[in-house]
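Structure record follows, encoded as structure tokens.
With one protein chain held back, the other chains of the complex are shown just where they sit.
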Amino acid sequence: MSTITFEDINVVYEKTEHYALKNLNLEIQSGQIVSLIGPSGCGKSTTLNLASGLLKPTSGHVKINGQEITGPGLDRGVVFQSYSLFPWMTVLENITFALQQKEKERKEIITKKAAEILKKVGLNEKVQKSFPSQLSGGMQQRVAIARMFVLDAPVFLMDEPFSAVDEITRNQLQDLLLKLWEEGETKKTVLVVTHNIDEAIFLSDRVVVLRDGQIQQDILIPFKRPRDRFKIDQEEAYTKIRHDLLKAVSGEYN
Amino acid sequence: MSTITFEDINVVYEKTEHYALKNLNLEIQSGQIVSLIGPSGCGKSTTLNLASGLLKPTSGHVKINGQEITGPGLDRGVVFQSYSLFPWMTVLENITFALQQKEKERKEIITKKAAEILKKVGLNEKVQKSFPSQLSGGMQQRVAIARMFVLDAPVFLMDEPFSAVDEITRNQLQDLLLKLWEEGETKKTVLVVTHNIDEAIFLSDRVVVLRDGQIQQDILIPFKRPRDRFKIDQEEAYTKIRHDLLKAVSGEYN
Amino acid sequence: MKNVIDRYSITTIFFGIISIALITFFPSQETDSGLSTKLFFSALLIGYLYFTILYKNDYVKKRATSDITIIIFLLLVLWELLTQKLGVLSTFLYPSLHAVIEQFKADGIELFIHLSASIKLLASGVFLAIILGIPLGIYAAMNKRLEFVLRPIANVLSPIPPIVWIPYAVAILPSFQASSTFIIFIGAFWPIFINTLNGVTNIDQRYIKSAQTLGLKPWTMIRKIIFPASLPSIFTGIQVGLILSFILLTAAEMIGSSAGIGYYVKLATDYGNYAKVITGIIFIGFIVTIIMTVFNKLENYLLRWRN
Amino acid sequence: MKNVIDRYSITTIFFGIISIALITFFPSQETDSGLSTKLFFSALLIGYLYFTILYKNDYVKKRATSDITIIIFLLLVLWELLTQKLGVLSTFLYPSLHAVIEQFKADGIELFIHLSASIKLLASGVFLAIILGIPLGIYAAMNKRLEFVLRPIANVLSPIPPIVWIPYAVAILPSFQASSTFIIFIGAFWPIFINTLNGVTNIDQRYIKSAQTLGLKPWTMIRKIIFPASLPSIFTGIQVGLILSFILLTAAEMIGSSAGIGYYVKLATDYGNYAKVITGIIFIGFIVTIIMTVFNKLENYLLRWRN
Partner (left out) sequence: TETTSTSNQAESQQQTENNEQTLVDFAIGHLPTTGHSLYYIAKEEGFFEEEGLNAIFHPFSNSGEGITAVTAGKLDVGTFGTPAPLTFEEKGAKIVFLGGQMGTGAGVVSKPDLAEDLRDIQNFKGKKIATVKLATGDVVLRGALYDAGIDYEKDLKIIEMNSPADVIVAVKKGEVDAGVVWAPFVEKAKQEGLEIVKYSQEYYENHVCCRIIADETRFDENYTNYVKFLKAIIKAERFEKDEKNKEKVIADIKKYVDVDPQIIEKDIYGGYVDQSADPNKKAILQMRDTMVDIGYLKDDKDISPSIRTEAYKEALDQLLNEEPNDPFYQSLLKRFEENNL
């Protein structure tokens, strides 16, 4: 049970007078996958940072299950827009370190778990001993995703998680995300920022379109799960939703 | 006239024994747009860095019009995978500084040119006075693209230039790229890394698939220009090419 | 007004008044604490109020001013209690506050004359160190061959106490003034040089690569990319260099001159005149605070692009 | 073999041989240059060959070794020419090479005894500075209130010449040894503290944010994130602290003790025995090179994650 609520949120960054978010009200129900889309600079990352507890709103309240969020915590896994691995730890250490914060297991068990999740995101054993600076951009991003997945938090907060990887890997990671989402007793609550409309539709229960720090549109995605990404795009509803979203997003340029 | 030729290229990064590129032979003809795709870590950025002259191959030759490339230069514009703006210059200064390297114009003219290109990539005047650290990821990427565009070099080298921006902006930037490509007396030579197959097909004359540092496939894209992105994907050839590319790319996971 | 009077300012003012009362009414061992001490305490309190009003909208700075003022009051009262009031500490090594204030009043103009001599010396030495250290550091970092030669030389020479160079400086350089300047210079040079070298070496390669694609001329590359990118490190170097040059001031000013704030302190130490020593130290501390504040303001402005 | 004999090694060997010939056959002013000088030159050449073979696959290091060796030969020959051979320089300030080598031979064991005393002093002072400076720096950086109080205090206190504390250290601390340690400590403390403070303040916020989402306990946060992320800056601080503590060694070792390499140099200066002064300086340079090499190796290993 992890419902996230944004109540009358305003965000103004220091030294600017520009409202990054303006009067935002949004509820993400427990177990839902919600995508945030919108032109760049519209406030997607800002919204996610609020949910993670890393940013305090200038005014308004961010709550989880009715409780005000006071800071970040292990109950919410986060993937950042720019892969934020610790450069002084190897890839494997980045994962095992995160895991150790969650569970007091023996070292071997933790290492095994870490190696498994890395393999699932497509990184082999040789890569595990490298430092992040020795990896390509997409590989670093996958390590960051693996780090969040392995923590198995009830809430996933992901900021453009798949933008740096190729299409195949992206599909695989999407499938992995959906699998992990369903696993466990209760479904996870997922808030994912993306700029890929197809990805948003495929993954989400709801797609929220932001523009200039305000909600432009909040669209329910009706397709049954499990979805087949090569089938749903043939459906009529898909074309309509895609069209609506495109229109909503592109409003800026008319 | 700017033909880029890779001859028997091998690249091994220091302290690793892994071949980032292995026996690569590739020619990009003058005026062509060539996309590089492939799973992450396959050597796309490496290939681009060779063409830019920032990386020397462990063995082999990279040539431009038959002349060995000895280093970077203003004859080749580059957009990096991680937006490499100078953090100590404002957005506008980043552009004007680059322009000043190319042309000895009066300050106002340069500033005007810079402001124009920034508007073309969708960044308004308020943003121009910000430092890069005050912008969202997508905005920084657009500044980097603007910086390359404004230099108007005969060769464009772009590493996942549009991955951090939303779909609408992406389409606009693609259109801008194609417009600039055609402008001037001779068409530019463009080498663009992407992991978006649709983007690769829409933009390119040829799509080169890399895997494990080797060329897996080199596919000609037959569609006439100007292309309509919402029409070509209805064509039969498109589906076939897309399928071939997908297969080529996904080989890794079978 | 609500911005000025809060729990910090009230505590501080309370503290200040208690302090003044204490030094006024607590019986003294020998002489009275003197009017000057009381005036000084009051001036401190007024200074505090000034800054509190100045920073009235900056909660953090206001709190810091208040904290520092309380600490200063505590130290001063403790000092006065242990010396003048209870006589626990020998007045020889620990002159009373009163004595120090009187010394200040007596030496006021002299101190500023000394100061101007010191500033001249420091400015020329540090200036030389900057205009030689930064270019040499940048050049060495860009030329690996030079770096590999200069780095070990710097490692060997930098920790040699600059005072051992004094006789050689006197023997080789044309004047005593030049020798003094050289000692300041050599102290400031190594940290500036080493930090510039390290700063340039550690520049994020992305910026260098990005700049290279613009086909910059070497001079533009240095001025517009390498210099600003290594500026944070260069500033650290200058800061350390400044500290070292202050430390060397006493030694440098004892070379055939009889002016300078370091000379003033050194002489007082040799004469066992600790009221003078403490006066000199407080004066140096005061001047250094001003220099460092200006320096930090400059640094913050030039490095405002860091988030 | 081809790796060893290249144009650099040939030039260097040629230089070495010329140098040996020069000091052997050039007529001396007073006494001969002495066998020891020739042996020393030869040892230098052999040392060079050793390193060239050691680095035979590292072109850059080989070239640097060669460059440095040539510089050393040049300096030594120049020195010998100006003192022993031509007698241009006074033997008071500029003892001949021969005299220095003889001094080395005479004082060999004594130097090492002095060294062990110095190392003990340095180690304890710097160790104290490290175990106090780093935690305090980290703590102050994490607690803005403390930072705003400590930063101005550091700005005022750090440039005060540590030597002015000596009388107070002597008066307050229980032993001369403790006073000496304190002087070393205070010299090393400020740079370590300030660099740690700055290092922690300048950590890329992405790492902190990333760590916060893992819900780290404060202690883990410090140990695993803040400490390694600020390590580059901390290392710079320790390096500067080491340099300062070397500089202060002479002053610290003259507080009622009669051991230590700084004492050796200071005493020799006081006696005007410049052969000894130079012997001491060269010895210090040698030791410092070793310490710094070990230190840099450690730094490179611990910071190997930087690209």
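By written order: A, B, C and D. Residues from 1 in each chain.
Methods note: a contact is a pair of C-beta atoms (placed from the backbone, for glycine too) under 8 Å apart; a residue touches a chain by one contact, two chains touch by 3 or more.
It should be emphasised that the depicted structure is a prediction, and the values quoted were computed from it without experimental measurement.
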{"item": "Chains still shown that are in contact with the chain withheld from the display", "value": "C, D"}
{"item": "Of D:Leu45, D:Ile70, D:Ile166 or D:Leu216, the one touching the omitted chain in the full complex", "value": "D:Ile166"}
{"item": "Per the touch definition above, residue among C:Leu122, C:Met254, C:Ile278 or C:Met292 touching the missing chain", "value": "C:Met254"}
{"item": "Residue of D:Thr11, D:Ser42, D:Asn273 or D:Asn296 touching the missing chain in the full complex", "value": "D:Asn273"}
{"item": "Sole contact to the chain not displayed, among D:Ser90, D:Ser116 or D:Gln205", "value": "D:Ser90"}
{"item": "Footprint left on chain C by the chain that the document does not show", "value": "90-93, 163, 166-167, 170-171, 175-176, 251, 254-258, 267, 269-274"}
{"item": "Missing-partner contacts on chain D, residue numbers", "value": "90, 92-93, 166-167, 170-172, 175-176, 254-258, 263, 266-273, 276"}
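Note that in this section only the chains that are shown with their structure count from here on.
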{"item": "Neighbouring chains common to chain B and chain C, by label", "value": "none"}
{"item": "Required minimum of steps from chain B to chain D, each step between chains that touch", "value": "2"}
{"item": "Between chain C and chain A, distance of the C-alpha-averaged centres to the nearest whole Å", "value": "49"}
{"item": "Length of the line joining the C-alpha centres of chain A and chain B, rounded to whole Å", "value": "27"}
{"item": "Residues within chain B bordering two or more other chains", "value": "82, 134"}
{"item": "Two or more partner chains touched - positions in chain C", "value": "306-307"}
{"item": "Contact graph of the chains (line, ring, star, complete, other)", "value": "ring"}
{"item": "Chain pairs in mutual contact under the definition given at the outset", "value": "A-B, A-D, B-C, C-D"}
{"item": "Residues of chain C defined as touching chain B within the complex", "value": "206-207, 209-216, 220, 224-225, 228-229, 231, 303-307"}
{"item": "Chain C-facing residues of chain B, complex", "value": "52-54, 71-78, 80, 82, 84-89, 97-98, 101, 131-134, 151"}
{"item": "Parts of chain A lying in touch with chain B, wherever the complex brings them together", "value": "13, 16, 18, 37-41, 45, 81-82, 122, 126-127, 134-139, 141-142, 160, 163-170, 172, 195-197, 246, 249-250, 252-253"}
